[in-house]
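Omission of a single protein chain aside, the complex is shown with its protein chains in their original locations.
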Amino acid sequence: MAPISMSGKPQSPHLPFGDRQNAPFYGKDVLSVKQFERADLEYVFAVAHEMREMVARVGTFDLLKGKIMASLFYEPSTRTSSSFTAAMQRLGGCVININEVQYSSVSKGESLPDTVRTLECYADVIVLRHPEVGASALAAEYAEKPVINAGDGIGEHPTQALLDLFTILEELQRVDGLTVTMLGDLKYGRTVHSLARLLSCFNVNINYVAPEILKMPAHIIEELNGNGTEQTQSGDLESVLAQTDVLYVTRVQRERFENPDEYETVKDAYNITPQTMARAKENMILMHPLPRVGEIDMAVDKDPRAAYFRQMEYGLYVRMALLAMVLGKS
Amino acid sequence: MAPISMSGKPQSPHLPFGDRQNAPFYGKDVLSVKQFERADLEYVFAVAHEMREMVARVGTFDLLKGKIMASLFYEPSTRTSSSFTAAMQRLGGCVININEVQYSSVSKGESLPDTVRTLECYADVIVLRHPEVGASALAAEYAEKPVINAGDGIGEHPTQALLDLFTILEELQRVDGLTVTMLGDLKYGRTVHSLARLLSCFNVNINYVAPEILKMPAHIIEELNGNGTEQTQSGDLESVLAQTDVLYVTRVQRERFENPDEYETVKDAYNITPQTMARAKENMILMHPLPRVGEIDMAVDKDPRAAYFRQMEYGLYVRMALLAMVLGKS
Partner (left out) sequence: MAPISMSGKPQSPHLPFGDRQNAPFYGKDVLSVKQFERADLEYVFAVAHEMREMVARVGTFDLLKGKIMASLFYEPSTRTSSSFTAAMQRLGGCVININEVQYSSVSKGESLPDTVRTLECYADVIVLRHPEVGASALAAEYAEKPVINAGDGIGEHPTQALLDLFTILEELQRVDGLTVTMLGDLKYGRTVHSLARLLSCFNVNINYVAPEILKMPAHIIEELNGNGTEQTQSGDLESVLAQTDVLYVTRVQRERFENPDEYETVKDAYNITPQTMARAKENMILMHPLPRVGEIDMAVDKDPRAAYFRQMEYGLYVRMALLAMVLGKS
């Protein structure tokens, strides 16, 4: 499908689920967070919330029985792949996993357009993970069936951003009026870039806390200024922690620093410990896209504000919602 | 199962599907195109056509609910593996994928006979891809459950040949009376060898167009002469293009030529472009087993005569038919 804007007049996603081939997402691709306006987000999250309740009540249901999802991963990602697979299975659908793409016909030189046009002969929707920016847009240009971008290199990973925002909504029951602090590597993390864009559909304050060399790119800050989003930059978590409703942590990788001493100097400032949590709001939530490697002390895991494993679970519901929507069932 | 001849008195495959344990394919292996006589082919294609209509109407149905297919791939083949998996899933069955065989007990030295006898403890049918000629016959000798050959080295790939022939039948509504032109590497391609054999069950003319060093092997031409099939050899597509109903293109690989200059000389003669199509019949179909690497210009893809992606889809129906048949449900 050609990429589309998903805005418009989303219909109310009340139960019961069923055929909604006139629904605004039916047959559409999910390629970028830029496709989503506020009304679209509210629609997706309303469906995702219903999915959450359905899973809690019955585990799985047969909304997508008879549908097949091709999961085409040109690079491994256990978390994302498992989440999409579980999402399809909990909706009664089937999954074809193509994980070892390096050994397959791609390695014989087949082009991505040919691969997706082959797969859509068998499957109803294609989930694509690819190391190159723009791969999912290319796939969507050739595929007639819907394509969902599960990450294309340093480009986009829209379902991650959607699940991040859904986590905030489900945990705190609102997005408007919140103060969100993003911590760590804000330069290279596509996760925080996409989340910042989605947050700017709402009325939020965003704090960026990063080492000098890993600051949020100026073009994103300008883009959000254009939306009227209030943004603050800081090298120091302490100055904003007490006001923070959502603390979103990303990994500061040693390899980003030319001088290892510099890394040693800053790294402790970006590690979350029980002491950090002691100075945080009582109902703050702590998020992380995972995997973590030391940025959050395991002693924090038992803190009820540690939302990063629940975040994974919310990802399941968001992906269930998107699959049902592009297949015309929500 | 021991390999068998599938000829005989196939019963008419009218709906509804159901238990047909007295059906001629029940419990049988599918190892070679040589098992199939004309009546068998007509039976398979009648069932495959019903599968096509069922998929168009309902997507999946539960004909093989409760059955498990073990997909045992000793070498990767995304296309074939995905197609069999989708075929089983669209019939309501389950799949066990064993793809990384190089790392499994085979690498500990387990023999193929032991592996298939283990798998049939869990599964109802075994689909086997193996780099060695005769592997599927060996597997079938030891397995009590049906074995379907999904390609054994330079040996056979019978389901590919069946889907090629089914494509011709579905696209042109007949096989008798057609002129089929095979183009490219006719020496090493098991695909064209098997298809030529199946075509000789019908009343067709076959043109072979290949570089001198990649000509169709004499033993196949003699075998088909014995069947009374009219065959012509040529180094030139132009001389036969205007009369061609089916143009079957295969890849001419640079590595086949000792002298790279020789490859450069011939390669353009084996590339299909919109200009080629302009000189072809209005209802000719253009086929290719895929993956292609330049033999067919992407500008041809939008030509309605380009049947190579539809060919993949026909493969789904043929494999659904074979699975249902060997499991006694058609």
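All chains are identified by letter, namely A and B, in their written order; residue positions are counted from 1 within each chain.
The definition used in the following text is that contacts are C-beta pairs under 8 Å (C-beta built on N, C-alpha and C of every residue); 3 or more make two chains touch, one makes a residue touch a chain.
Small disclaimer: the values here were computed from a predicted structure and weren't measured.
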Option from A:78, A:239 or A:275 whose C-beta touches the chain left out: A:78
Field: Touch criterion as defined above, residue of B:58, B:96, B:133 or B:298 at the omitted chain
entry: B:96
- prompt: Going by the touch rule given at the top, which residues of chain B touch the chain that is not shown?
  reply: 65-68, 70, 94, 96-98, 100-101, 103-106, 108-110, 113-115, 117-119, 121-124
Task: Extract the touching residues of chain A with respect to the undisplayed chain.
output: 58-61, 76-79, 82-83, 85-86, 89-90, 97, 99-100, 290-293, 298, 309-310, 312-313, 315-316
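Keep this in mind: only the chains that are shown with their structure count from here on.
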Field: Superposition rotation for chain A onto chain B, Cα-based, multiple of 5°
entry: 120
- prompt: What is the distance, in whole Å, between the centres of chain A and chain B, each centre taken as the mean of its C-alpha atoms?
  reply: 41
